[in-house]
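In this view, the complex is presented without one of its protein chains, the others remaining in place.
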Amino acid sequence: MHHIYCPYCEETREEEEYSYTGEAHIERPKDPAAISDEAWGDYLFFRSNPRGIHHEMWYHAAGCRRYFNVTRNTQSYEIHETYKMGELPTVTAQVPTPAPKAAQQGEAS
Amino acid sequence: MSQVNRLATGGRIDRSKPMSFSFNGKTFQGFDGDTLASALLANGVGIVGRSFKYSRARGILGHGAEEPNALMQLHTGNAAVPNPRATQVELFDGLVSGSTNGWPSAEFDLMEWVGKIGGKFMPVGFYYKTFMAPQKMWMTYEKFIRKAAGFGKLSLEPDPDTYDKINAHCDVMVVGAGPAGLTAALEAGRSGKRVIIVDEQNEFGGTLLANNQTVDGVDAATWAEQATAQLEAMSNVLVMPRTTAFGYYDHNFVCALESRTDHIGPVSASGSRQRLHRIRAHQVILATGAIERPLVFGNNDLPGIMLANSVSTYINRYAVVPGNRCVIMTTNDSGYQTALDIQAAGRTVVAVVDSRHAPDGRLVQQAKAAGIEIMTGHGVIEAQGSKRVTGAIVAPLDAAGDTLTGPGKTLSCDLVAVAGGWSPVVHLSCHTGSRPVWQEDIAGFVPGPSIQNQHLAGAVTGDYKLSQALNAGVQAGAAAVGVESSHVFDCGDESEGAAQALYLIPHTKPISRAPKQFVDFQNDVTAAGIELAAREGFQSIEHVKRYTAMGFGTDQGKTGNVNGMAIVAKALNKSIAQTGTTIFRPAYTPVTFGALGGRDVGVLLDPARHTAMHPWHLANGAEFENVGQWKRPWYFPQQGETMQQTLNRECLAVRNSVGILDASTLGKIDIQGKDAREFLNRVYTNAWSKLAPGKCRYGLMLKEDGMIFDDGVTACLSDQHFLMTTTSGGAAAVLGWLELWHQTEWPELEVYFTSVTDQWATCSFAGPNSRKVLEKLCTDVDLSAEAMKFMDYREGTVAGIKARIFRISFTGELSFEVNVPADQGHYMWKKLMEAGEEFGITPYGTESMHVLRAEKGFIIAGQDTDGSMTPQDCLMGWAVSKTKSFSFLGERSFTRPDTARADRKQLVGLKPIDPTVVIPEGSQIVMDPNQPIPMDMMGHVTSSYWSECLGHGIAMGTVKSGSDRMGQTVYCPQADGRVLAAQICSPVFYDPKGDHHND
Amino acid sequence: MKKYSGFSLFKHSLSHHENWQAAWRSPQPKKEYDVIIVGGGGHGLATAYYLAKVHGITNVAVLEKGYLGGGNTARNTTIVRSNYLWDEASKLYDHSLDLWKDLSQDLNYNVMFSQRGVLNLGHNLQDMRDIERRVNANRLNGIDGVVLNTAEVKEIVPVINDSQDIRYPVLGASWQATGGVARHDAVAWGFARGADSFGVDLIQQCEVTDIITEEGAVVGVQTTQGFIGSKKVACVTAGNSGVMAAMVGLRLPIESRPLQALVSEPVKPIIDTVVMSNAVHAYVSQSDKGDLVIGAGTDSYNGYGQRGSFHIVEHTLSAICELFPMFSRVRMNRAWGGVVDTCPDACPIISKTSVKGLYFNCGWGTGGFKATPGSGHVFAHTLAHDEAHPFAAPFSLDRFNTGHLIDEHGAAGVAH
Partner (left out) sequence: MTNSTHNAATDVMESPLHHHVAHTNAVDAGVVMTEDKFRGHLNLRGNPQDADFMAAVASVLGMALPTEPNTSVRVNGFVAYWLCPNEWLLIVASGAQGQVEADLRQAVADKGGNQHIAVTDVSSGQTLVNLSGSGLAQLLQKSTVYDCHESNFPAGKVVQTTFAKTGTTMCKLEDGSVDLVIRRSFSDYFFLWLADASEEYGLRIA
């Protein structure tokens, strides 16, 4: 049961007030028409999904209705920091997650 | 029967309050302060149940949460409670109890013979090795297996009790009110911080209540009473007896179950039976103590074989001595205390059998001085008896306790008290993912490192001395509130000799041939079973657990696990540290479903949302439909009407005169700001740059994958002010969606969103006479066809109320929607009904609305779309702009290979060939109904109705390349064998040119 | 492999069960294998079994970081059914159901597959439309299923609350009589024993720490027991698939979420079938031991902790008490969590990757147990032929780029 600090309400609140909304820092391509189907598919669906440090977005649905970022360990569920939209994390994984690159299909199938 | 084992004096029972209770149909007497277990033992009841697999007679082993055998069936009728432990049931007058197993009774169980004979063929894992052929027979075998399933029995009637929940917050949560918990709470409480202390028992004190020691010169039990009174006097401390902390979750969230009325009667007379406390604590102190381990030897499950510490507890706390001639089997000094207690109670100690060769502790000396016979370097290798222990075979052991060094002899006895060492209660600390650590010196697991703000105190750390527990509690309490304390308690001489780590006592025969040596009593897991599992390759402790079912019982292995792990380790030639332990999961002790569900049942299961006009709908006989959380009128039947007759009447009223619909449930989002148009351009498929104030436009909203997510009409109230409508079920999701994009991607856009769903009540009235109705109530807006065109928006006064008027239509008829502040919604509705009376204004519900819109081919997002439909699939390419400079959400996905395919399923109209037929919604569509199964399915029917206005059935459905198949006949094979044929057509069945709504 | 039977039990009882042999060997890893399967859960073991049995490929290692069948196989609510909506999914799951029917005999291991029937309840009109649609699709695909009304549901589950005045009344259900439950651990053990008997090496306590590639092709894996070579590496690691993919710099369309389940104390049999309700998030059956086995919803966040948040369990049990008002007096014995690999379309990935010789079988989300034999069977084909089995072909990774998703939860909301 997470206890999460909302950087806008400046209080730690119960998990029930929030909803999780996915990996953070995934930027929408500036010119979607210009990118390949692979790159678009990657943006839509492919995620880093690490075991360990994860930067993710939560929505303070029952509170201030702000989205914000959380750096959380997906194994221990420890929350290292929460930070506002547009800010960058200060706690990052020692071994960085791989650069975005979709696992693509071989030709045969 | 008299209380043969009850002592005349002593204990914490109230002899002035006798209580009568029944067990397996017989009536007994006990006292206030008894547990069902202590009362049964007082009355000399030995057999309390039968074992699960072998139907062996079982008696009470322990005195608390660890009890594996004494599972009861309590109360009768709808109050029946299956499976509570007799050791945790407080006695009350009139309590009705019984065993959960045994046929015809627990005392004389015929299944015992099946177990005795069949048991030989039922080693662990035997199910996996047989009953395989033929496969179909398994269900038949299983029927018999299931007959033996389960312990207690549930009533078939609904539960008469209620359960509720409390959210609590504190600075310090103390789990356990034994010596360590009490001093921890006292220390923390003195700081003035908010403290909660819980204990599963009715009385605080834990081991202090059955202890002969003194605390700072005060008798232990008296000290506990004083400490409890001090805590109760602190306003910042919440003292909760009968409350079990059963789960420890992340970020110091602890769940505790408070039993509020179980000790009073079978059903709660008023208030809740149990209350779940959801506690968020800054600091948690676990003072959960330790549980004594039994030892594994032949027939060690016979009634009359008990934990030594439990025997002492029954004597000291309940004034019950559960036997006359007692053998104590011990591996450490604590067994000697039990011997002294038995002797003090006036019963015979036959011998203390100590596996150690040269014990010399303080208690050993006391026992010697008391003249108690001590057999050092010996072990009980087998118990004798059938329904109760009658003797113990004792044999000499080598120093390691591995091998017998001489012949055995039999000691006659009716009670064997077993002291096999202690297992700290590490359960809660495991719940948050911390793995327990084996500590060789105490031969037990202690809590491992944790990332929670967690402190440990007392026996849970493997330190069993009373003074240490009290002092550790002080330190934990001080640390939790950030102070220092130097208070040290004195409990006299507590010196003890070293304990021996012994789990299985060897027998003259190898394990596989020895009499059954039980490890897990509840699941009938034996040492031989564990050894067999290891032999068969189940080497991980988790495998052993799963293969043998060790630790799977309702006691979750509280007494048996460590012994089992030791036996596995030995079989594999590993250390216990290497073998490791299984993980304890919540709940520490079982928790009623009712308490976990709380009050969120019945009408409170989920909020039912109502519109301002809801009272009118109720008063006028509406049938309701659940739409999201909303209750919407489904149809308004009149006396004697079938549902179809109602729909026909409602639909014709709209087509021919005027009908009225409560459309308040549609989501409404107020959008203001300079960039509102730009924002709409990005989230909708169509263009919003040029929509003039006073105009409305329909919009489709897509997810980034290009699939329809929501739709609705948005009105331009002023140049920088829009009102968006969403589907009834989608309002919250759409608002979250808009905020997501605004806050995360486009914060530079100056736009604000505010939900106004609840602010506005919406009356939608449709039909050729709708203008006439509105004209009667609204004089300040020119409602003429020329002045107020289709998709126009005006502000005006309707029935004296400032209103927003929209000329939009979901029925294909001339139609208006009037929004008024919801406080006046009910009034507005009534005024419209009055005004419409002369035209026969007819209220209609969602079902007629569905029919009317289907006649016009309008989609319902979520019914005609399913998350896999693009606008093009719905033949709504007209609503998709190709000229917007910004690539709107979802646009890019249109050009993906699959989304761009020509043979995608498209939404088309379906006209049944037989006009009287209404094709069932959900029918699958095929081109050739005679093809063999599996058939090539082309799509399915999404919406289908009888159209009274058109005089035939109509339907919408998805069909592969549907728009290229106009005029083709498709077939819908039904489960009953009928094949319904339909012709593919435009989904617009009614007024294709739109003359009516433009009227 | 010594055959198990009632007779063998009798025979061994004469020697006090002292002579049973190990169900599988505990070999040291060889230097190189034809195929390495990473993940010794049900799906990985089934893959190994069918690779050997159907394709004759026996120089295979299954590498398991913990113990066999210790992941989601050990943690699920064991529901088996095949009444999925879309053709692609229903073919795959029905293929699996076919294999289930003879699995005990095939493996000579009683996996206790019990076809006690599965009900999927509908609580509102759209639920019922979806049920009709799915059952019709099932029927025309040759999968058994009928739509039941409330009274018919009540007949099958007499203890269900059939009142129409409750917040979300039971309006009806789909009923797949051939669905049911199986003994989850036995499935892993049966496949393990079967694979071992063909010579497959099952290596436990062997964690893969890296996947080694040369020139875009797999050459082996680095493990806690050293380097093991192979030109084909198949990852069948469920919730850990993202971690495996990251080893070669790939990402997957997968997020790993906690999925919680719980059991009650054993009580005398009270329900005979599997009852599932998506709308109120509750799934229940009763085991042969008497436990009520209950599945809860997925937590919304990513988590590898094998535990989720308490409120998910609370929510599920309020729904259970609403559906079965007498169950509120039964007690929860134990609750736990698995790590499920959820895909955007609630369908699996059975696929090659851009790295030659690297294959993934994952994304089964909350519904993988029922697919165990089918998943292994088709994946073995994919590995053996370096080309997807026809039933597996739609489940390739590139559907996320082409848009050819098989949207089971979008369409029917029944992903469990």
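Lettered A, B and C in written order, each chain numbered from 1.
Just so we're on the same page, contacts are C-beta pairs under 8 Å (C-beta built on N, C-alpha and C of every residue); 3 or more make two chains touch, one makes a residue touch a chain.
Please read all numbers here as calculations on a predicted model, not as lab measurements.
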Exercise. Going by the touch rule at the top, give the shown chains the omitted chain contacts.
Key: A, B
Self-check item: Touching residue (missing chain; options B:Val96, B:Ile145, B:Ala168 or B:Met927)
Solution: B:Ala168
Exercise. Would you indicate which residue among B:Gln824, B:Thr842, B:Ser943 or B:Thr958 is in contact with the undisplayed chain?
Key: B:Gln824
Self-check item: From B:Thr228, B:Ser434, B:Thr727 or B:Thr757, residue that would touch the chain that is not displayed
Solution: B:Thr757
Practice problem: Taking the full complex into account, find the residue in B:Val114, B:Ala608, B:Met927 or B:Ala975 that is in contact with the omitted chain. | Solution: B:Ala608
Quiz item: Considering the entire assembly, which residues of chain B contact the chain that has been omitted?
Solution: 164-169, 194, 270-271, 278, 280, 599-600, 603-604, 606-612, 614-615, 630, 665, 670, 672-674, 717-718, 721, 750, 752, 754-761, 795, 800-802, 804, 821-827
Exercise. Over the whole complex, note the residues of chain A touching the chain we left out.
Key: 8-11, 13-14, 16-17, 62-66
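Quick note on the criterion: only the chains that are shown with their structure count from here on.
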Quiz item: Just curious, how far off is chain B from chain A if you go by their C-alpha centres, in Å?
Solution: 28
Self-check item: Whole-Å gap separating chain B and chain C, where each centre is the average of the chain's CA atoms
Solution: 22
Quiz prompt | Shared-contact residues (touching 2 or more other chains) in chain A | solution = 1-2, 19, 37, 40-41, 44, 76-77
Self-check item: Junction residues of chain C, two or more chains touched
Solution: 305, 309-310, 344, 401-403
Quiz item: Mind pulling up the chain A residues that touch chain B in the complex?
Solution: 1-3, 14, 19, 21, 27-29, 31-33, 35, 37, 40-41, 43-44, 57, 59, 61, 65-67, 76-79, 85-86
Self-check item: chain C to chain A touching residues, read off their complex
Solution: 240, 242-243, 245-246, 249-256, 300-305, 309-311, 344, 351-356, 360, 382, 386-388, 393, 396-398, 400-403
Quiz prompt | Touch list for chain A against partner chain C, complex | solution = 1-2, 15-16, 19-20, 22-23, 37-38, 40-42, 44-51, 54, 56, 72, 74-77, 97-106, 108-109
